[in-house]
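Note that one protein chain is taken out, while the other chains of the complex remain in position.
Think of it as A, B and C in the order they're written, each chain with its own count starting at 1.
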Amino acid sequence: MAHFDLTIRLAGENGEGLLTVGDQLAVTMSRMGLQVYTFQNLPAEIKGGASMAQLRVSDTPVLSPGDKIDILEVWNQENYEIHISDVSEDTILLYDPNETTPDERAPRRSYPIPLDKIAREEIQAIRSKNVVAWSIFLALLGVEKETAVLQFHKSRWSKRKESLEANLKAIDAGYAYGEKLVEESGISMRLPVDPHAEHDPQMILTGNTAIGMGSLAAGLQFYAGYPITPASDIMEFFAKQLPRFGGVIVQTEDEIAALAAVIGASFAGRKSMTATSGPGLSLMVEEMGLASMEEIPLVIVDAMRGGPSTGMPTKPEQGDLELAVYGRHGEAPRIVMAPTDVADCFYTTIQAFNLAEKYQSPVLLLSDQHLSHRSETVPPFDLERVPKVERLLPPLPEASENGHGADGNGASPNGASGNGEKASAKEEAHAYERYAFTESGISPMAIPGVHNHPYVATGLEHNEHAHIDYSPRMHVLMTHKRYQKINGVLDEPAELLVKEFGPQDAELGVIVWGSTQGPLLEAMQRLEAKGHKVQALIPRMLSPLPAKQIQAFLDRVQQVVVVELNYTGQLARMLQAEFCRPVLRFNKYMGMPFTAGEIEEYLESILVSS
Amino acid sequence: MAHFDLTIRLAGENGEGLLTVGDQLAVTMSRMGLQVYTFQNLPAEIKGGASMAQLRVSDTPVLSPGDKIDILEVWNQENYEIHISDVSEDTILLYDPNETTPDERAPRRSYPIPLDKIAREEIQAIRSKNVVAWSIFLALLGVEKETAVLQFHKSRWSKRKESLEANLKAIDAGYAYGEKLVEESGISMRLPVDPHAEHDPQMILTGNTAIGMGSLAAGLQFYAGYPITPASDIMEFFAKQLPRFGGVIVQTEDEIAALAAVIGASFAGRKSMTATSGPGLSLMVEEMGLASMEEIPLVIVDAMRGGPSTGMPTKPEQGDLELAVYGRHGEAPRIVMAPTDVADCFYTTIQAFNLAEKYQSPVLLLSDQHLSHRSETVPPFDLERVPKVERLLPPLPEASENGHGADGNGASPNGASGNGEKASAKEEAHAYERYAFTESGISPMAIPGVHNHPYVATGLEHNEHAHIDYSPRMHVLMTHKRYQKINGVLDEPAELLVKEFGPQDAELGVIVWGSTQGPLLEAMQRLEAKGHKVQALIPRMLSPLPAKQIQAFLDRVQQVVVVELNYTGQLARMLQAEFCRPVLRFNKYMGMPFTAGEIEEYLESILVSS
Amino acid sequence: MAPVAEQKPPRKITDYRSENRPTWCPGCGDFGVLSALYKCFAQRGLDPKEIVIVSGIGCSGRLPEFVNAYGLHGVHGRALPIAQGIKLANPELTVVVVGGDGDGFAIGGGHVPHAVRRNVDITYIVMDNEIYGLTKGQPSPTTQAGMTAVSKSPSMPKMAPYGVLETPLNMMGMVLTYGASFAARGFSGKPNDLVEIYHKALDHRGFSFVQALSPCVTFYDTYENWKSIVKPMPETYDPTDRAAALQLAMTEDRFHLGIWHQGERATYEDLVGGVREQVKEETQPHLQQLFKMFM
Partner (left out) sequence: MAPVAEQKPPRKITDYRSENRPTWCPGCGDFGVLSALYKCFAQRGLDPKEIVIVSGIGCSGRLPEFVNAYGLHGVHGRALPIAQGIKLANPELTVVVVGGDGDGFAIGGGHVPHAVRRNVDITYIVMDNEIYGLTKGQPSPTTQAGMTAVSKSPSMPKMAPYGVLETPLNMMGMVLTYGASFAARGFSGKPNDLVEIYHKALDHRGFSFVQALSPCVTFYDTYENWKSIVKPMPETYDPTDRAAALQLAMTEDRFHLGIWHQGERATYEDLVGGVREQVKEETQPHLQQLFKMFM
């Protein structure tokens, strides 16, 4: 079967339900065993404004939003104007003739679909317009009608019992219209699937959902957060799910309170996290420093959006890297990672929790609006792949190893409860070194209610016992401890630190981070097809930077390009700071993700000129 | 007259008044025409703990705290233990025999001074202990008693009328004791001053006070702040002074409110500022981004203290540079400067206001605890040296050029008030482009109540008219505008951007920033005396980095050392990021300023090995 | 705020419409809050260049963009301190703060007591819809507890599938307790009454608080319910009696509309003015004098 790769774009007024059509098409195709990748471009307002849903479908994994539109459907004139310059002569344009008047820019194959009219007049239910639109697409794509009906019954739409009848009528009308269109136009783009064949199970979900699932898999027990686009749906996911896993979720009064609550919960022994976007992360800066200083494990997800300030809440940008790495007064190290695609959101999140617990450190996970909100098909997650890690605890007195305060009133054998041996219990408590100097810099962390080691975590400089101590010597020792500990991350397995692609003898090396991986890999495939060699390094770990792996990569290549979705080249700057090796920068900052074509073209221009 | 250079250290229990003795000694010597530089090392508690006041006096400018103690006076055993390892065999030790028992570590010349006893028994007023201590020092230094009495009457002490008599008795007792000591011991260290001779007027004041004065000279009209060590005294200075200069000061509920109020006041046309330390700056990150986005002029002083987190509130550290430069979500440029000594605090503050107004940008001024709280003698400030700059305003309709809302009810000729020509007034208003694209990136800023150009500043991405606009094109254009504008700073006169010292043909180049200048210059003097050549570059402008001047410096030298009061080398990293030139780092992170000796020794080791 | 004495000739409502059409959902309560503001400004004949409208983030926070006046659309929750800075910088300006229940009483809640106690002469209009509108319908500090709100909202089941676990805050009681010198409540469904309330708020010297009930028709449509339960203040009500106001606020079965409290207290500007010498133009001699103190 020939390689199948189809990109459909829907564009219309925000709030009219077109996102639902896109979503349902994606789910339907995924359920039929195809690979899907969606891309939405929305205004920040609740209703009104131009909004767009794109979906790319293939029989092989999809890596990027797609830069060649096969079908464009516009619901009104405004959206016609916005998108018409993106069509090629092979694009099929579908438009609502009552809302839109195509002109000479329209492609050869332009067909009217009076969606509104069909819904209003034939079905007499404007709410079913979505189902009509969806059905027409399925018909165009050669999906049998029974299959469509089956999929409809599995969909969210079928939940609305009161409109069931109208929706079934909408499928009929959509198929009638769609099949007529196929017949008259001769368009034929059968999906390469046999609806009756079995296929491997796969999920379709967003990056935010994958982060939510990864957190649960990692053992999340406490979530606190404050709504913010594009992170809110992580919280909403937990609102429903976390209690089912025995955890607690709180919507706090602001982001400062959210991180504070997370610090408290982690201090008390629970795996804890919050998720936010740039403005919220900015507000968390002071407390991130506290968590570094008190060595509190926790995970912060930053779903990056266009900045600065309130900026562009519904658009992606990789603009928060430096804030994540350097956003702290005083010298407070932390761990920063970036997932690269929806599946990676799941596994990286587990790793983030593992590292947080292991290194007793805040871990930041930098996602972006595109990764947060796009849907991708992924194989079911493998729960064995990344085993859970727990924090280092002091040894427990024998008879009471059964968890949180479960040993009741401190009836431990060493006299923590009776009045008799109090002195020794207290001495034992005082002997405890919360911040003991160890080779790794990691010290066993006592848990209130569990260990008989009361100590007071403080954000002031302190000694091993957590007692306040500003002596020059202690500040030096503790600064070393904090950095030595975090640098231990660099001894983790290489695959946790970086991903590498392409032939190791390629002279051109490309470095990207986060969700730019997909477009880069697709660009590399295309370049390879043209006979060009490129190798790529993707640091999953952004702080501390994996020095060994990056240095080896830099040593292998003649030229390095850093491709980033920001203006100043934040990773490029960090790399130059660390390795003193000048890099080329290719930056996009338009509130849109990279397309494979853009990267392909840029790399080709370099390959050709050198 | 031979070069005179004397370092006196006083050490005792915090809260016992020893800081006052140090301060008054400094003031007295300054008033006698000597050059003075003080250094305090305090605990963060209100009372209790070891505290130290050091003062260095010379007949030529003093550049650093001094690393050779000539006289050490300890008030108790704890402080004896802390400081005894810092004495040389030439040090004179003075100790209270009722509190301290010197041992074999005491220097040859150790003398008891029963301060407490003299105050209690001879004067019968323990509160006069300070005056006794002060008088003994003056006697030791060969100051005539009449001069001491004269100086006493000019001092803060003389304000307390009820203790006047006791204090005069204290001077007598102090002199009696001091003169006896001189006689018995043969110590003689006459100050090189003729108390009857005229000398050039000079001031003695702290960095914080100099920043306060600089702000007033620059035209500050609005201050909002929240108390925090070591910045609080800037606010306290303004509490008294700003109203006298027609300005308004508010102590807000927190730092977020402080910066918010400053943003508001500047939007309304007033020169505005706040001052804080690390924890407060961390809280201001979100609003600093807002000010960048809305292009609001303002000044933020960050008096850096030891971090991370609450850290070491009374100790200096240069740990906030990266927060100042990179602490923002999204790509928001700003201006960051660092004053180098007390006099420079004055002039740099005026420049900070000038740049804020000119570039319509937040300007951060990075001072540190040592610079904030030390006193230095300086020549009276020259009010002509840095002329005031005002922000670019749109032209005013003729008859109403008289300032803030002073034109009353908008009775301007073009119909801003009557009902007749309303349409045209509104059109004119709408035509205004708050964020007009200009060659410099600087756009005229309309002031409410003054200009008939109502516009809405927004933290969302916007167009020239300040209307919300997330289009890819507009985000690109505005990102460029914001960066182009700030990069204009690099065309300012070189002396505003960097300071350079030492012979331009020296092979070793040293880069430092902020208050490390003094110890470096003293180290360079000593090295020069030994025949070593070193040149230094001190960027006053830290963001944007003065690329041209730094590149030229890097090109001139064989080897570069960056000396910083932090652990990771934050400026070193910024330099490598920008210039891809590896630098050597010399870092101190003990909550103490550099001494000249430390830098001298390090540089010498490099000079010798290369 | 211009003292009432200096009455200016009225203007046209269109003088206050900006080029930006409101982006709110059709039927949103915020339209009523806005149109009442146009009307009030027009009746007072305020010069657009002497008005500043300050907001944070939220659907409600977009309001300044729709008014032909100066405006500052800042970050979430900080409108009050920004507005105080503006007013203190130039007391001649009419400064109005608008924003949502979340903006004002969640993230911004720490600033309210201090704005009240400082008593800077600004007017604060909270557009209370008992929900977070712009972020698509999470519970706010005023959302009703339990399943009440959840059952009435298309979005709430996402964030509060098991009910809203916190009890709502009582804004009116809070500002009265903080010592507000002016507090009132209006309803976007009664825009003419709102105009009157705005007038009184703007006339008042000092911090004026206006709770404007303004339904979010998309995520939590309280319009019909509120319409049926709002009522005027009790007949015998005395708005100078803070204790009575507070008592009513804490016990009322929602929602009395009107002036809840008005009292007299010096504004911060007044107090500052009292201590400030006006020497703006001649700083040099003062500075020289200051230098002398350190010699």
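Everything that follows uses one rule, which is that a residue touches a chain if its C-beta (ideal position, glycine included) is under 8 Å from a C-beta of that chain, and two chains touch if they have at least 3 such contacts.
Just so it is clear, the structure is predicted and the values come from calculations on it, not from any experiment.
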For the chain left out of this view, which of A:Q151, A:S372, A:N452 or A:S515 touches it?
A:N452
Among A:A106, A:I126, A:M189 or A:V248, single out the residue that touches the unshown chain.
A:V248
One chain isn't shown here. Among C:P10, C:P113, C:P157 or C:G258, which residue touches it?
C:P113
Touching the hidden chain, out of A:L191, A:A257 or A:L281, is A:A257
On chain B, where is the contact patch with the chain that was removed from view?
15, 44-49, 226-229, 232, 235-236, 239-240, 243, 251, 253-255, 279, 309-310
State which residues belonging to chain A touch the missing partner chain.
31, 201-205, 209, 213, 216-217, 219, 221-222, 224, 241, 243-248, 250, 252-254, 256-258, 260-270, 272, 286-287, 289-290, 294, 380-381, 383, 404-405, 409-410, 416-419, 422, 426, 429-430, 446, 448-460, 465, 467-468
Identify the residues of chain C touching the omitted chain, counting contacts across the whole complex.
105-111, 113-114, 117-119, 141, 162-163, 165-170, 173-174, 176-179, 242-243, 246-247, 250-251, 265, 268, 271-272, 274-275
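We adopt the following convention: only the chains that are shown with their structure count from here on.
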Check each residue of chain A and list the ones that touch at least two other chains.
44, 279, 309-310
Tell me, which residues of chain C touch at least two other chains?
57, 75
